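Only one protein chain is missing; all other protein chains are in place.
Note that the chains take the letters A, B and C in the order they are written out, and that residue 1 is the start of every chain.
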Amino acid sequence: MNRQELNNFIEKEKEKLAEKGSKAQIRVCCGAGCLSSGAEELMNSLKEEIKAGNIDAEIIPTGCMGPCNQGPLVKFDPGNTIYQKLETGDVAPLLNSHLLEKTPVTEKLLFADSRENPSLNADEDPYFKKQLRIALKDCGHLDPEKIEDYLLLNGYQALDKALFAMAPEDVISEIKQSRLRGRGGAGYPTGLKWESVYRYVNDQKYVICNGDEGDPGAFMDRSLLEGNPHRILEGMALAAYAIGASKGFAYIRGEYPLAIKRFETAIKQARKLGLLGKNILGSEFHFDVEVRIGAGAFVCGEETALIASIEGKKGNPRPRPPYPAEAGLWGKPTLINNVETYAAIAPIINNGGEWYSEIGTAKSAGTKVFALAGKINNAGLIEVPMGTTLREVVYDIGGGIQGGGKFKAAQTGGPSGGCIPEEHLDVKMDYESLVNLGSIMGSGGLIVMDESSDMVDVARYFMEFCMDESCGKCVPCRVGTKMMHDLLQKICQDNATRIDLERLEELAEYVKETSLCGLGSSAPNPLLSTLRHFREEYENRVRETSPKHNVVD
Amino acid sequence: MNIIEININGNAIKADAGQTILEVCRQNDIEILTMCHMDGISDVGACRLCLVQIEGSNKLMPACTTKVMPNMAITTTNERIKKYQKITTELLHAERNHTCAVCVANGHCELQDMTAKLEITHIRYPHLFPDCDMDTSHPWYIMDHNRCIMCTRCVRVCKEVEGAHNWDVMGRGHEVRIISDYHTPWGESETCTSCGKCLHACPVGAIWPKAISQGQLVKNPGMINDLVEKRKMNL
Amino acid sequence: MNKKKIATVWLGGCSGCHMSLLDIDERILDVAALADIVKSPVVDGKEMPEVDVAIVEGAITSDEHYEEILHIRKQAKILIALGDCAIHNNVTGLRNFFKLQEVFDTSYKESPSNDADGVMPDDPLLLKLNEKVIPLSEVVDVDFFINGCPPDADYIFYVIFEYLNERIPQPGGHKKIQYG
Partner (left out) sequence: MMNAAFLKMINVIVEEFSHSYLVPSFLTLFMKSSVAGDWVTQHAKDPRVKLVAAKMKKENYRPDALIEILHTAQNAFGHLPLPILHFIGKGLKLPGSRVYSTVTFYHFFSLKSKGEHTCLVCTGTACYVKGAQAILNELEDKLGLKIGEVTKDNKLGVQAARCIGACGLAPAVVLDDEVHGKVLPADVLAMIHEKTNAHEQAGTE
């Protein structure tokens, strides 16, 4: 399809939509969370009821709506009313009351169990009000398996704009102007990364989407890939156009079969409409994407390891330089970005870099998706402007600590990150502030812990993770993490002495400074940050060393 | 040749732009400790003993894989680097079951030499005592995983010089082990040519011929590079 | 100057280090001029008195050794670990990657022997071995390590002599450290 044909196609879809008029739309959240609490049976019984009652309504399965803890969720449009924790028995009375009698079922409204006056329009609830959804915007609204839905919501307009109204340099400068930074964790300015790949001249370049979301406690990439795969695909295509690549790979975790399936569906649909392949929309630009399935190795989130894995090898990182921008996949210049980064590209091209750069803080522009979990009431997926305080996230959006307990710490950045204690609840969350507290933004996992959490054990847990996930190539990471884990275990079993604690601190610094790749050099972070903020928990658990000579000399 | 000027430990030094820091240092008699590096085979930067400090970068860089750049200012040794080299060596000792007193390589062991050079008198970390096998299935050689330090020199020699690719590394993390073929006993390997190059490449006493005992293993790692050079000459 | 006191102790080792110690030969007279050897397995089996220098051979293999090394550390101003067993387990620690019971079975039951049918010795005077052997530095602070299996007699003499003259010996200064 060329440009004109696609426009005609969209026009036809718009007409179809207009014909439907004000027909009720019932959106059923089919995110991983809701699916496991019974969304599928719920959808089936909704279908049956509508058929049986001859109700004029359409049922749309969508990606993650956000408040996973309240699932399964169903949204009624128009009106934007979300009902929570539905069971199949609730379906008939709900349809009857909401659609036919036009009276909402208050006790089943979203957050009805925790708020006095649950909002009828979900966007008015504090949970959504405090958020700014850019990457997640259409997630939980459109049907991720239908390209038409995406096209109707201005989908692929950014690609169209770039291909016909912008030179690759313009796209890069727009991204640079947006001040977008890599959402995978390190926060490297995306525009600069693109520019450096753009500058390496080569007839073959690659674009890679890093969807190997290995951090325990993070499910942003999963939700994005499952909820709005076309947005990611469009971001990749834009990146490919900007840097001059013709081939892309989406590396998705094997643990996310649904994400893989939906992404593959999206690729097929896009190819069919000429949005991927040769001469995209009739232009000179060729680009195609292949999915590569990860096989369960956290280290493959590291870019050189990920490249090795796509090449069919073990995910062993290699020393940098040369950076992938210069010599990446099969030695060719390669651009690697995280899923969430690609999700932000299309809105930036559509609305301009300046628009994006005005959101957030001075050094960190835009919004960040967090996966809120742990001992918190409203666990789920949220997106807030950079610079939102931790307190707002935990109390206003998250609804406070589960069971009314006391907040102790929030863990960000997974096994590469650290803990933020209570006294820093008012920290504005952006890249630099979190680093200053000894944590990192990371990919966006945010685990809330209450008084019952044992911080030494938390450090041990993450060290065990890094120990298991270390690829075993370099000495500091292979032996250092094992040694640190054993020492932490010793402390947890109340067997350690002060010398062990000293050894542990020395090893932490050593592993951080000498490891080959990011996994090793960030592995001591949870340990260092808990040592920094909760040192007394360690001190209380180590014995003094053996008695020295009894004569003071 | 593109000659550039760099600075190592305060001295101006001329170098070829394509060279690694290690090559330049060796040419100029500046000592850099190495373990996983071996002349004649590719570098992997895994042992982290050759780390050097480069001005303007807060990360330590491995000398074996980092190429020199114009006006690079390099410090090859200081307190920080020495401290880390010591810890690396200690960790290598603690990782597997090294017992010098009963080792065939006693007196001819690169790990032992390194330990002496760094004046390490004892290992401050608890030994891990992993459960390691010893493969005696090969008619001539023995592979003792207890003494292996995972430098992967045998793997690279077998793959790059002999071309057999009998060896590789299985597993990950602290559970990595050198394997031959499909983890088949060495003696039953379909790919091994029994050339013995891995034996000369091994810096410690992990691979050795059956006919010797404690302290008798003498190796000739230089022969690997000689071989590579001779092949280049295509004689 | 008062004469100093030296003790030498033999824990889990083969006594080879003590043999090496005896190899300092006539230089023992130089030591004797400065110090009395108040306890040693080659002398007698007295209680551990308070000493200036304690030289300990062997690793810690049992609770008895564990208590002993704690006591020695209390009694000695300078504690020297003599030989590889005391420093990093060495041959004594070769049993560490087996289960203790396996080691016993192999030595007493499965090996050919001239006693009737593999009798496990159970004399109450025998050490009750711990599951794992550990070096001295795992339990106490050690002031000096004399490496070697066995260590070099010249080196042993150098270290003792330096301490007796209230100087601190240098590990690499005298002789390249040897292992094994």
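Basically, contacts are C-beta pairs under 8 Å (C-beta built on N, C-alpha and C of every residue); 3 or more make two chains touch, one makes a residue touch a chain.
Nothing here was measured: the structure is a model prediction, and the numbers come from that model.
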Contacts of the unshown chain among the visible ones are A, B
Out of A:Asn228, A:Thr304, A:Gln411 or A:Ser433, only one touches the absent chain, namely A:Gln411
Contact with the hidden chain, among A:Lys375, A:His424, A:Lys490 or A:His533, goes to A:Lys375
Contacting the left-out chain: of A:Asn7, A:Ser36, A:Asn436 or A:Asn495, that is A:Ser36
Out of A:Phe76, A:Tyr342, A:Phe465 or A:Tyr510, the sole contact with the unshown chain comes from A:Phe465
Even though one chain is not shown, chain A touches it at residues 32-33, 35-37, 67-69, 71, 213-219, 222, 254-256, 292-298, 309-315, 371-375, 379-381, 411, 414, 445, 447, 449, 453, 461-462, 465, 468-469, 471
Had the left-out chain been drawn, it would touch chain B at residues 139-140, 159, 164-172, 179-184, 187-191, 193-194, 209-211
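Everything that follows uses one rule, which is that only the chains that are shown with their structure count from here on.
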Note: chain B sits from chain A at a C-alpha centroid distance in Å of 40
Note: chain B residues in touch with at least two other chains are 124, 126
Interface with chain A, chain B side, in the complex: residues 44-48, 51, 59-62, 65-67, 80, 83-84, 87-88, 91-92, 94-95, 124-126, 128, 150, 169, 171-176
Contacts from chain B onto chain C in the complex sit at residues 93, 97, 99-103, 106-107, 112, 115-116, 119-124, 126-127, 129-132, 146, 215
In the complex, the residues of chain A that touch chain B are 297, 299, 314, 318-319, 321, 467-476, 478-483, 486, 503, 506-507, 510, 513-516
